[in-house]
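The complex appears here without one of its protein chains, the remainder shown in place.
We call the chains A, B and C, going by the order they appear; numbering starts again at 1 in every chain.
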Amino acid sequence: MPVAKMSVIELERFLHVEFPQVFRTGGDILIESADGETCLLRQRYSEAMLRPGGTVSGPTLMALADCAMYVVLLSAIGPVGLAVTTNLNINFLRKGAPGQDVLAAAKILKLGKRLAVGEVSLTSGASPEPIAHVTATYSIPTP
Amino acid sequence: MPVAKMSVIELERFLHVEFPQVFRTGGDILIESADGETCLLRQRYSEAMLRPGGTVSGPTLMALADCAMYVVLLSAIGPVGLAVTTNLNINFLRKGAPGQDVLAAAKILKLGKRLAVGEVSLTSGASPEPIAHVTATYSIPTP
Amino acid sequence: MPVAKMSVIELERFLHVEFPQVFRTGGDILIESADGETCLLRQRYSEAMLRPGGTVSGPTLMALADCAMYVVLLSAIGPVGLAVTTNLNINFLRKGAPGQDVLAAAKILKLGKRLAVGEVSLTSGASPEPIAHVTATYSIPTP
Partner (left out) sequence: MPVAKMSVIELERFLHVEFPQVFRTGGDILIESADGETCLLRQRYSEAMLRPGGTVSGPTLMALADCAMYVVLLSAIGPVGLAVTTNLNINFLRKGAPGQDVLAAAKILKLGKRLAVGEVSLTSGASPEPIAHVTATYSIPTP
């Protein structure tokens, strides 16, 4: 049974300091939950996330998935600012609806001493169908 | 609600004819279930699947995952012999135990007209922890 | 021998209209060359591309690589606005130096009727060592 090393409040505080570009107070990305093994992020709809045709852009989804993997990892191992992504693989599946928030549900598949691997399912608004699926690997610095 | 276009018996018959190298009668790979959206394959333990150190080899896992994606796709769209893998991404997570069967649980993430994307979780024996995780894309020939 | 279907000037004009968020006149991303099989993009250094520690952020690299694949594809097939990324895999290799432009050298590995696959090597400033390596697949709409 995983235990979260950081609460949602602690995660937000840490990320506002460490990643002010991404996680701003009152910003677009909210942490809805994080329990040491999974997390759920919500990116509020804004026009900046669209590409022509009114669909959610690829870079928006890649950046959000990368954030979600980082949040679930921090939740599992505590505040380690130097963990870095080593690999990210994304499959784009469906168009995200314009006007809708994007949700990212991340899950740790393996938490090792040096590497953590997880998957992220991205959905749009209330639809359960994933608009993209990501797997990512983080390298954890040795103390 | 997905409906399987082929039963397990029909899948086995088709694969024995189309892929005799892989699916032989009395062979190593068994289809335990397939319902048009998911499938479960079992590869019986044999020494040929090991690499030094007694763990399950990477190529064994990649080949089994590729099979599982093909089986779940056939189950979803019916007997289409010319569907081909276009991309496969695998993360190796843990060592598979020697002496144990390997199980591959595949799930379709998106079934389009031209492309199908799925994920496969590979486990060893009765352990629920995945030993590898795969995402794969198949190209579906247009009629 | 590939022949470019669009010149650099035509590519820039097309992208300023189709992707104004990304390719602005006087913006950060410049097309240095494109010949129907390869292209070279330069993203001018700005603080917005950094993450804590002063290194180039992952999302910056993923977005630039995705752009580079799109530019080389347009250069190969002409102005097709509806081509979409279906898969992108990135390996982060080294830290990009702060204060340096990022360069993306894309190359088409396969140009099919329905799918195009390419690779992108990302470098920082004048160093030849790649800071990240990407493979990506685009789906080409049928006329």
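The criterion applied here is as follows: a contact is a pair of C-beta atoms (placed from the backbone, for glycine too) under 8 Å apart; a residue touches a chain by one contact, two chains touch by 3 or more.
Everything numeric here is computed off the predicted structure, so don't read it as measured data.
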Please work out which displayed chains the absent chain touches and list them by label. A, B, C
Quick one: which of B:30, B:62 or B:97 touches the chain that's been left out? B:62
Across the whole complex, list the residues on subunit B that are touched by the chain not included here. 18-19, 21, 48, 50-53, 57-59, 62-63, 66, 81-82, 84-92
Missing-chain contacts mapped onto subunit C: 89, 91, 93-94, 109-110, 117, 119, 129-130, 133, 135, 137
What is the set of subunit A residues that contact the non-displayed chain in the whole complex? 86-87, 89, 114-115, 137, 139
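FYI, only the chains that are shown with their structure count from here on.
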For this structure, which two chains have more C-beta pairs in contact than any other pair? A-C
Subunit B and subunit C: spacing of chain centres that average the CA atoms, whole Å: 34
Averaged over CA atoms, how far is the centre of subunit A from the centre of subunit B? Could you give it in whole Å? 28
For subunit A versus subunit C, what separation do you get between their C-alpha means, in angstrom? 24
Junction residues of subunit C - those touching two or more other chains: 86-87, 89
